[in-house]
Each structure stands twice: as structure tokens, then as C-alpha cells.
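Note that one protein chain of the assembly has been removed; the remaining protein chains are unaltered in position.
All chains are identified by letter, namely A and B, in their written order; residue positions are counted from 1 within each chain.
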Amino acid sequence: MRLRPERGLGLVLRFILALVVLVFFLFPIYWLAIISFKTPDEIFSFPPVWWPEAIQFANYAVLFKDGDVETIGNSLFIAGASTLVATLLGTMCAYSIARFRTGGNMFSDWIISNRMIPPIVIVFPIFLLFVALGLVDTYIGLIMLYTAFNLPYVIWMMRGYIQDVPVELEEAALVDGLTRFEVFRKVVLPMVRGGLFATAVFTFVFAWNEFIFALVLTRNEVTTFPVQVTHYFGGQSNLWAKIAAMSVLGTVPIFIVVAFLQRFLVRGISLGAVKG
Amino acid sequence: MSQLEITGLRKHYGSFEALKGIDLSVPEGEFCVFVGPSGCGKSTLLRTIAGLEESSHGTIAIDGEVVNDLRPRDRNIAMVFQNYALYPYLSVFENIAFGLRARRVADAEVNRRVGEAAEMLGITPLLDRQPRQLSGGQRQRVAIGRAVVRDARLFLFDEPLSNLDAQLRDGMRAEIKRLHGEIGKTTIYVTHDQIEAMTLADRIVLLREGRIEQEGAPLDMFERPRTRFVAGFLGSPQMNFLPVEAGADGLVLADGQRLPRPLNASGATGSLVLGVRPEHFSRAGEPVAGEGRLDILVDLVQPTGTRTYAQFRVGAQEVTAELPAHSVEAPGARLALAVDMARVSLFDADGIALR
Partner (left out) sequence: MNANADPLAVGGGAPPKRARRRSPDRAFRYYMIAPAVFVILLIGLFPVIYTALKSVQNVNMFDMDTSYQGFIHYKALMSDTRFWLALAHTLIFVVVALPAELALGLAMAYLFVDRMPGRPVFVTLLVLPVLVSPIVAGATWRLMLDNRYGPINQILGWIAGEEVTLLWLVDPNLVYPAIIIAEIWQWTPFMFLLLWAALSNVDQSQVEAAELDGASWWRTFRLVVLPAIWPVVAIAVLIRALDLFRLFDVIWALTKGGPGTMTETISIYAYVLGFQQFETSYTAAMAFVIIVLLAVTVTIVLRRIEIDR
């Protein structure tokens, strides 16, 4: 595609520029990672050390020994469970909307508008509700909240993927003898499995990275990893080794999972606006 | 083996009326083709029979049983879709077996029936493939296989050949006709292609704006169209329509030339439309009394190899004549053409054929 100016940048120049851009965006991640492998002396040396003498894992060992990694387990369980429920309920709802236009445009607009409410606005009444119901600092409370918060996203995305399924496939199945629900299960779900998987992963990432709800609604029992990271912040002295190691532990899984989703990446983060 | 009976069928989409009262009876084993221009309601009618659309009024009965209220799965019909509707995640075998599995047919029976269907369609070597590995023609066969494997009461085809290229289409058309001969199931076939309709049908049902314009045996409709619309729809190149002034002694064309009255037309006079198919023209010999004869100036020649189409004007009207190859070589030629007055049609101002 020749969209660039006619006297465009040469390939070499563009490549060099691309490398510069890449360095800007990756260096902070590198810095975070490298700190997690440094000794305290190296972390607090002046001028800063860009490459430690030896890669050592003592910072991680401390997290495991003190049980801080349990917060990763909490995040895994909460994000996983809420993703499962949200994906299931959301896909069912999306099918109804995509195929029968249930509720019309108003209903669709209302659903997506729920996605746009700032969490701080929701979290306040929810907190009071959870206090009343005894759900503060419980798995079930956070799972419910993340499910509800991610449902609009799942519905919105899956509606798009389901609309891409040729309606004749469903009609053929109806004529061949399936019930509506069987059509959903045996025709629609297999047809959208790629998009379904991608949507589930993004849902998981949102829940995994979420902070405000977790900050307000957890205490000590079900602390999630982002909240745990903030526990290492101090006024003057940060627990830098722990911040870095914990952050790396909480980031690597996301990088790995999303690496498999190249094809769905753009569509997933653009709320389906770009089909990529 | 079943017969289909449709009475007073209407279908509204909001204020739009897609079907305006269809009465139709398709006897057992018949190959019935719904044909018409796009938007005429032929697909809607087919989908209503399948149960994919609900009717607003009227009844659909298969073997005397009213099926209006049955879900598609309970009507026991098989349908072949225009874009094949193959499940991309299933093998060819499983695609064909899909309807049987949905009805919980035993494995041995599934194997037997899918095997038979594949054999019949010549796709046995493809059974383990995925649909995306197949060519268009092969996909079409699989789609047909999925229908024939079922012991359905009716076969419905929704423009099954329109996604194929011309050569394949001719082959598949013959194949579908052969299949119908072997299986003998009542079949309803929707197409917009009049050649498919003519070649396949036991009976053509020509729809126009939600109504049946005419139904009947293909050649019967071709030779004795009831309306100008039917005459124009069937046949390619299209029938020529020439405005004429009809008197007791003959027809006067727009350019003043005269033709005798057609033999089969009633005694109507006044402004009428004469329908002449391109093949009703021929090179004229010596003038004979009472013969239809036109002197023309050819302004366009289109040779097809087997035949040559010559175009000329009568008044403002462009007319096509189908002549033997090499009978005209270049525009500008002056010719005398004979018109076969025994086969032409005459229509009144409302487009109704005069008999």
C-alpha cells in the first residue's frame, strides 16, 4: 500500500526509525524486568546499572517464601472464574441479539453504555451493597462484579462475531432437524470459536489487570496482584525489588496468552470497530 | 414421496407484502421450478415452505397435513442452499451425515446412507476432506448429498447453481435432472435463470411481484405465454415486442410495413403489441401472398458461431433476429425477413395474450 508521501522515507530510514520507536516502547518493560533480577546493591547504585553482573532470582524467591505469590493465584482464580461465566452468559445473550435483534438498538446501546460507566462510580454503591451482604473480601463477590463488568464487552464482541456467521448455516441446520438451542451449540459456537477464545482472553486480561474494584472490595483474603503491587509503594522508600518481581510475574502470563491471538488483537481491543 | 398443497398463502414484512395470495398444488414426484426476476417472492415462497419464514395467511400442507405450525425440523424436508451452507469445521462425511445425526440415526445406518449418497454423487473419495479443500462444483455435490441422504418428504433447492461458473453449471444441471429421475422425490427448485427453469422443470411456476403470473409445462409456457411478461421472461435472446395497429386485414408496424394477422389471434383491433421471438425470423425467399415479410436494414451483427444475431430497427424499436451463421456478414445489409406468423403472439395494451 502506497499511502506515504511520494518522496517517502527510504526503507533503511524507516527501519531505523522503527527501531527507535520500538526501543522507546520496550525499554520501560526491559527496565522493570531487569530490576527484578538485580541485587539490592545494583538496584540502589548510582548511576543506575543497565545490566546486572549476574541474573539472580532472590527477589522472586522472597515473594514465594513470604506467600506474596498467592495474590497471583487469587487473580488467576477470580479472573478465570469470572471470564468463564461472562463468556458463557454473554455469548448466549449475543446470539439472541445478533439473530433476533432482541430488544432492538436501544438494548444494544444500553448494554455497551454499561461498559462506559467509570468504575469509581459503580464501586461506591457496590461497596455498600457488599458490606451489607458480607461479600467484601470474598472470591464470590469479586467474581460476580468482574462478570457483570465484562459482560457488555463479551456481548458486544460476540454479537459481531456471530453476525459474521452465514445465516444459511443455521437455516440448513434447522431444516436438518436441530432445535434453536442445538443450532447455537452445534453450529454457531463452532463457527465462532476463534472469536470466542479471543474474547475470553481479553475478558481475562481486563479482570486480571483491574485495580479499583479490587482495591476497594478486598482486604487481606483475596488481594489481587495489582493491589499487592501497590502495597510495596512507600512514601520515600519503595520496595523496588518486590515491585519489579511481582509486576513481572503478573505480566508475563498476559504476554504469552495474547501472543497467540495476533489475528484477533485489533478487533478485540477496538471493541470490534476494526475487523483487522 | 409427497405432494404439496398451498392455499391462499400471504406473507407480509411490515407493510410490504412479499406474497400476495399463492395457490399452488405440486403433485407427488414432480420437479417444480419457481422462477422470476429478483424480488418476485420466489425465495420467500420457498423459505416459507421450509418453515424458515412464517406465513401471514393461508396454509401449506404436505401430504394433506398442514405444516404451518411445525418447526422446520418437524416438517421433514431437505434443502440445498445457494452458498451450499457447508459446516467448515466438519468433514465432508459429517456434513452429509449432519441431518441424520440430528435425528439420532444409528451409526451403521449413517455409514450406509452417506456411502450410498456419496456413491450416487461421485464424491466418495472426498468424504474425509474439509469443505475448504473442495472446488465449487464439489461443494455443490456435498450440499446435494446432505439433502438426498435424508429420507425427506420434499427437496427444496434455493438457486443452487448460481455460485458456479457457466461450464460447471451446465454439468450440474444435467446431474440434478438425472438425480431427480433416480430418486423421484417431489422437488421444488428456485432460480432466476430461465434456461435452468426450462431444462429442469416438469412444471414452471413463474412469479411476479408476489403472485403467480403463470404456471405450466415449460414448452407450453414458452409457446403459449399468457402475458407479455411471461413471453419476455422465457427465451433468450428475449422476444421482440413491436407496437402494431391491428385492422381487419392485417397489422401495421411503426415504420408502415404490414404483416398479416397471426393465425391464432382473436379478432381484436386497435393498438396492440406483437411478440416475435428472434428465431421466428428467417431469410425470405420469393414473396408469397399472405406471408409475413419485413424489409430491414441490419445495423448490428453478433455472430455466436452456431447462429448469428442480426439487429435492426422497426420505427424506434430495436429488434433481434436469429439467423443461420454467415447469413449476414456486416451491418448495412438490406435483407428481406420472413416472419413465422403461426408462432408469434399478440398482446393487448394490458399485456394479456390474445388467443
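Just so it is clear, a residue touches a chain if its C-beta (ideal position, glycine included) is under 8 Å from a C-beta of that chain, and two chains touch if they have at least 3 such contacts.
Computed from a predicted model, the values in this text were never measured in an experiment.
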* Structure fact -> chain A residues touching the chain left out here are 1-6, 8, 11, 14-15, 17-18, 21-22, 24-29, 31-32, 35, 43-48, 50, 89-90, 92-93, 95-97, 99-100, 102-103, 105, 108-111, 113-114, 116-122, 124-129, 144-145, 147-149, 151-152, 155, 160, 180-181, 184, 205, 208-209, 211-212, 215-216, 225-227, 229-230, 233, 238, 240, 243-244, 247, 250-251, 254-255, 258-259, 262, 265-266, 269-274, 276
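Just so we're on the same page, only the chains that are shown with their structure count from here on.
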* Structure fact -> chain A to chain B, mean C-alpha position gap in Å, rounds to 55
* To do: Enumerate the contact residues on chain B facing chain A in the complex.
  => 47, 50-52, 71-73, 75, 77-79, 81-83, 85, 87-89, 98-99, 102-103, 146, 150, 156
* Over in the complex, which chain A residues touch chain B? Could you list them? => 166, 168-169, 171-179, 182, 187, 190-191, 193
